[in-house]
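Beneath this line is the structure, given in C-alpha cells, with notes to follow.
All protein chains of the complex are present and in place, except for one that has been dropped.
Naming follows writing order (A, B, C and D), and every chain is counted from residue 1.
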Amino acid sequence: MATTRILEWLGRLYILLLLAFLYLPIIIMALMSFNVSPFYQLPFEWTTEWYASLWQNDQLIAATWNSVEIAVITTVICVVLGSAASLALYRYEFRGKKFLQALLFPPIAIPWLITGTAMLIFFFGVGIGRGLHAILLGHVALALPYVIVVVSARLQTFAPELEEAARSLGANQWQVTRRVTLPWIMPGVIAGGLFAFAVSFDQFVVSYFLATPGQTTLPVEIYAAIRKGFTPEINAVSTIIIVVSMALMLLTARFFKFGGEK
Amino acid sequence: MAAATASRNGLRSALPLLAPAYLWLTVAIFLPLSAMVFFSFMTELPLSGKPWAFTLGNYAAFFSQSLYLTLLLASLRLGLEVTLWCVVIGYPAAYVLAKVLKGRSREAIFLLVILPFWSNGLVRIFSWAMVLREGGILDTALNAMLPFKINIDLMYSYPAVIIGLVHSYVPYMVLTCYLTLQAIDDSLIEAGRSLGASRLQVLKRVIIPLSMPGLVAGAALIFVPVVGSFMEPRILGGRTGTFYGTVIEDQFVAVFNWPLGAALSFILLAVVLVILAIASPVLRRAA
Amino acid sequence: AKADEVHVLNWKGYGADEPWAVEAFEKATGNKVVNDFFNSEQEMLTKIRTNPGLYDVVMINAAFNDQAMDGKLIQPIDVSKLPNYADISKDKAGSPMLVHDGKVYGVPWVWGLTALAINDKSFDKPPTSIAEMWDAAHKGRVVIRDDAVEAVQFGAIATGQNINDIKDMDAVKAKLTSLMPQIKTFWSSENDWNQMVASNQIDIGTYWSGSADRAKTHFKLPVSLVVPQEGAVAWLDAFSIPVGAKNVAGAEAFINYMIDPKFYVEWVTKVGAPVSANTKAVEALPEDAFNRKVMGDPEVAKRIQFQAPITDAQREAYLALWQQLKVDVK
Amino acid sequence: MAGVQVSNVSRSFGAHKALDDVSIDFADGGFYALLGPSGSGKTTLLRQIAGFDFPDSGRIAIGGESVERVPVEKRRIGMVFQNYALFPNMSVADNVAFGLSVRGEAKAVIATEVQRALALVQLGKLGGRRPHQLSGGQRQRVALARAIVTKPRVLLLDEPLGALDKALRVDMQIELKRIQREIGITTIFVTHDQEEALTMSDRIGILRDGRLVQEGPPEEIYNRPKSEFAATFLGDANIFRGDTTGNGIRLADGTAIAAGAGATLAAGAKASCAVRPERIRIATDAGAPDGNANILKGQVSKRIFAGNNSTYFVERAGQTLKVIVQNTGMERLAEGQDVVLRWSPESTVLIAAN
Partner (left out) sequence: MAGVQVSNVSRSFGAHKALDDVSIDFADGGFYALLGPSGSGKTTLLRQIAGFDFPDSGRIAIGGESVERVPVEKRRIGMVFQNYALFPNMSVADNVAFGLSVRGEAKAVIATEVQRALALVQLGKLGGRRPHQLSGGQRQRVALARAIVTKPRVLLLDEPLGALDKALRVDMQIELKRIQREIGITTIFVTHDQEEALTMSDRIGILRDGRLVQEGPPEEIYNRPKSEFAATFLGDANIFRGDTTGNGIRLADGTAIAAGAGATLAAGAKASCAVRPERIRIATDAGAPDGNANILKGQVSKRIFAGNNSTYFVERAGQTLKVIVQNTGMERLAEGQDVVLRWSPESTVLIAAN
C-alpha cells in the first residue's frame, strides 16, 4: 500500500518534469513575444509592440487564417470520408479488403518530405498546380489515414451485436448508423478530427512545397521568417494560437474522454 | 471479428462508403508517388524546356558518391536515436497517465501533454535556441545552481537536434502508448501479481508486450518523419545540421534538380519501407 | 498578380520591403506591393521557374543574370521608362552581365561586399587579415554563410586566387576544410547573424556590407565591417522583370523608385544599406558616410573582386565540394 | 403472429459445419428451448432466423413466407443477445424506446409503452440510468424489455437470464412466459440451464455439432431420450451397455436389465439402457419381491448433499451408479453401506448403440 503511494507520487513528479520539458520552449516563445529585443536579447523588457505590429502584418494574418481555414476544412472532410471508410471496412467483408487497409500505411509511413515533393511534381505536371487548393488536397490525403486508423481502432471496441440489435428492432441502415454506431465511435471520430487538425495546422513540409507566394500557411510563413528574417510577431501569433488551442482543448475535454471511457 | 451485418459479399455496399476516401488518396498520394518514381528516371524535368531522356543516372549518383550514403546513414541514426529517446521519455509518461494517476485530473493532464501538438512546431524549435545556447536559460540556470562555473552551449550541435526533435515528437509516443495502455485491463496486472510476479516482472512480461502495438505505432510515427527531417537540423544543428533530408530539400528548393531529388526521395522511401516491413512482424506478433 | 499589384521577389529586409518605402511607393503610384522572399540565389531561380507569371519584379545578383536569361526567365527592360536609369554609373549600367545584344536585362541597384564582420565586444582593435577566421582563439565562434558559391569564392580569396578563375580548387578545399572546426554554424539570414551577435555567441564571420550596416544603424548591435587586406567578394544586385509579368508598368515604376536617390538616402540613414549604383544617390550621402568614404576608397576598390557569372559545371563542382565539407564535419 | 419453419438449413464457417441440415418447425405461439453444448450452433441458428447471417443452403420461412429476401429490420423479430447489446449511448428508457421510435410512434405512446415494459422487468425506476450504471442482471432485463416492447412476431432469446441470481431468474421466467402467452409470440430460447429449459418450454430441441439430435416436448425428451448423448446431456442418467434381449439387454456379466420403453431392436444387437437416478429406489434390504423390477446390489461410496435432494454414488461391478433421493428429512445411508437398487422396466429406456 505504501509502495503504491510512493509510486503514485513519483509518477506525478515525472509527469511534472515532462510538462516542464514540453512547455519550456513554449513559455519562452510566449515570453519573447513580450520582449523588446527581436533577437531574444536579455534583459527582458516588456512590450506589446509585437502584438501591435502583428495586427498590421496582413501577410502573416492572412497566412494564419489560411491555416485555420485549411485545417478546419481538412478536419471536416477527413472526418466524413474517414468515418465512412472506416465503417465500410468494419462492416463488410470483400476480397481485397486487406489490401485496401494496407494502403493506408504508405501515407503515414512515407516521410512527408517525400510525399510533399511527390505532390509538387505531380500537381505541377497534371495542371492541378500549387496554392491553397493544392495544400488542401494534400492535407486531406495526409490526415485521412490517421482518421481511418483512429476511428477503426474505436470501432474495434464496438460490438457488432449493437448494429444487429438495432436492426432487429426495425431500424434501417441509416437509422442504425446515425443512432447507434456514430454515437459509439464519436470519441474516435473526435480524436481522429483532432489528429487531422493537428496534421494540417502544424503541417509545414507538404505546405512548404505546395504553397505559392500569397497563398501560404502559417508554418510556411514561419519557416520563411526563421530562415530569412525573424520577427517576434511570430511569437505573438503562436502565443495566441496556443492559448486558443488550450481553451478549445479544455472545452473538448469536458465533453468526452480521450481514448474512450472505461 | 468482422461483423457480417449484411449479405456476405459486401463490396457493393462498401463501395460508396470507400470510394471517396480512396479516390482522394489516389489523386493526392498514390499517383504523385508513381509520378515521382517516373521522374526519378529522367535526365531533366519535361517542364524545364530542356530535352529529356530516361536515365538511371540519378540512382547511380546515389551510389557513386559516398556522400549520400553517409548522410542516409546519419539520418537513420538520427531517426533511431530520437525514437529511442521518445520511447524512454514517453512510455513511462503514458504509463503513469494510464495506470498510476486516477481520477479527474488525468484527462486534463493528458490533454496538457499532447497540447504542444497543436502549437507550431517550428516556433518551438526556434525557441530552443534560447534555452540551449551559451548564456541561455540552461546555462544560466545551471550556473546559478552549481558552485563552480560550467559552460553549457548545446546550441548548433547534434544533441540540440536530438533535443528539439524529441521535444517535437514525444507527444506522439505518449498518445499512442496511452491509448494501448489504457486498454489493458487492470485485472491482467492483478492476475500477473497474483501469480507471484513483481511489478517489474508484470511490466516486462505483460504490460510492455500488450502495449507493443502502441509502442510500434508511435515509433513508426516518429521514426519516419525524423528520418526525412530537414528543418530542425537546419535550425538547431549548425555546422552539424546536414542530413539526408536537407540534401533532398536542396534539390527541390535550391538546386532545381528534381529528378535527382526524386531519386534520393525514392531511395529513402525504399529504405524506410524495408525497415517498417522488418518491424511489422513484431507489430503483428504483439497485436 | 492583379494589374495594380506589383509582386516583388527579393531578400527579406532588403529595402524593397521596408514599410515606409512600400507605403510611399503605393501612395505615389497606386500600385500595391506584394513581397515574397528567397533565401539564396538558387532558390530565387527556382521560385521564378515554378511560379511563371507570378512576379513582376525580381532582384537578381548580376552574376546570375545570365542563368536567368538562358532559362528564358526574364525579359528585356525598356529603360526609357525609367527616368532614374540615366544616373546609374556607366560601368555598372553597361555591365556585360546585364546587357545582352544591346538589350537591358537588369537594372543595377546596389553593390556591396561579402567581407568580414566582427563582434566589437570580442576585439580591442579590428583585425585586418582574413586569417583571423582561422585563429584558434575564435574556435567555435566563427560563422560563414551556407552557400556553396560564396564559400568557395571566399576560399579563393583566402588562398590568394581570382574568384572568377580558380586554378587550385584543392587549395580552396584544404583551406575551407581547416576552417570547419572553427565554425559555430552556417548562417542563412541576417537575422541569424544578428541574433548570434546579440547573444554574444560569435566573434567573427563572413557578412554582407549592407547587412553589417543595418546591424549597426538599425539594430544598434556591436558590429563592424572589415574589408581584409586579402580582399573581398563584391557583387552587384540588379532588378529584372520576369517573363510573363502581368504588371510591367508597375514593375518599371517600382524599379525606378528603387534607384531613386531620395529612397536611397532614407534607406541608408534609417536602416542601413549597401552602395547605390546611382551616382547621384551616393553623392547625396554625407561626405563621411561609410558607403562614400570606405566603399568609395580606391584602396578598397583595388582589393575587391566582382563576381562574374559561373558555368553550370562550376556551380555543380562548388556544390559538391561544399556538401562534402559539410558532411565531413560529422 | 407467425411460426418459423427452418428447412434443411446448413451453414459452414470455412471447413467447420456450424449447422448441418437442420430442420425444425417452430409452431406459431410456441415456446421452444434450444439446448446443446458450447459451439453446437445454437447462436448460429438464431442468427439465421434473425437474418444477420445467411444459410449456405436450406430455407427459412416466417409466417409461411420465405424470408430469404427480407432484411432484418423487416422481419419483425425481437432478440435478446448473449451479451445484451444495449446501446451504451442511450439511457435505459431510450434503449427500450428505440424500436418504437425508429418506427415513428408518437412520443406519448412510446413513453407509456416503455414505462410498462420497464415495470414488467422490475426496472420501473431506472429508466434514466445509462447501461454502464447497471449490474449485469439489470442489463439483461433491459435487453428483455427492449425486445418485447415492439411486440415482435418472433422472439429470439440467447441465454437471456444467465446473469440473474436464482430468485430474480424465477421471477423473470414467470413474466416471460406470461407475456409470451398473452401476445402469443413464437419464442425460441437458448439456455444452459436445464431446469429452465424443462420448466419453461413447450418443446425442446437438442443440437450437437450443428445437427439436431432430438426434438420434442420436455417430458418426452427427458423420459424417452433417443441417444446416450441426449440422455446424459439433458438431465443425468445411468447407462448400461450390453446385447439386446427380447425386452431389454444383457450386460457383460450376465445381468439382465428389463426395459419398458424406447427403441425396438433385433435381439443380439449392441444396445444401451438409460435409467434416471431419481427413478431408482435405494434400500438396505431387498424388500418385497417384485417379478418385474430390475434389481442390482451395490455399496454406497459417497453421498452428496445438493439442497432439495442428495445423490448417492453406488459402486457395482466396476460401475458407479447415481441415485437421487429427495431430502424429505428421513435418515440417510452411510458411506460403505451395502444397498439394493430397484427400478421398474418402465423407468428404463432402451437405446440403440451409436
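Operating definition for what follows: a residue touches a chain if its C-beta (ideal position, glycine included) is under 8 Å from a C-beta of that chain, and two chains touch if they have at least 3 such contacts.
What you see is a predicted model; the values in this text were computed from it and never measured.
Only one of B:34, B:64, B:105 or B:201 touches the absent chain when the whole complex is considered: B:201. Of the listed positions D:104, D:246, D:291 or D:329, the one in contact with the omitted chain in the full complex is D:329. The omitted chain makes contact with just one of the residues D:23, D:112, D:199 or D:299: D:199.
Panel shows subunit D; residues 37-39, 135-137, 163, 165-167, 192, 194-195, 198-199, 218-219, 222, 232-236, 276-279, 281, 304-309, 324-329, 344, 346-347 of it touch the chain omitted from the view.
Of the residues in subunit B, those that touch the hidden partner chain are 185, 187-188, 190-198, 201, 205-206, 209-210, 212, 286.
One rule holds for everything that comes next: only the chains that are shown with their structure count from here on.
Looking at which of A-B and A-C shares more C-beta pairs in contact, the answer is the pair A-B.
Of all chains, the one whose CA centroid is most distant from that of subunit C is D. Centre-to-centre separation of subunit B and subunit C, using mean CA positions: 38 Å. In subunit C, the positions touching at least two other chains are 188, 195, 199.
Counting partner chains per residue, subunit A shows two or more touched chains at residues 40, 124, 164, 167, 226-227, 230.
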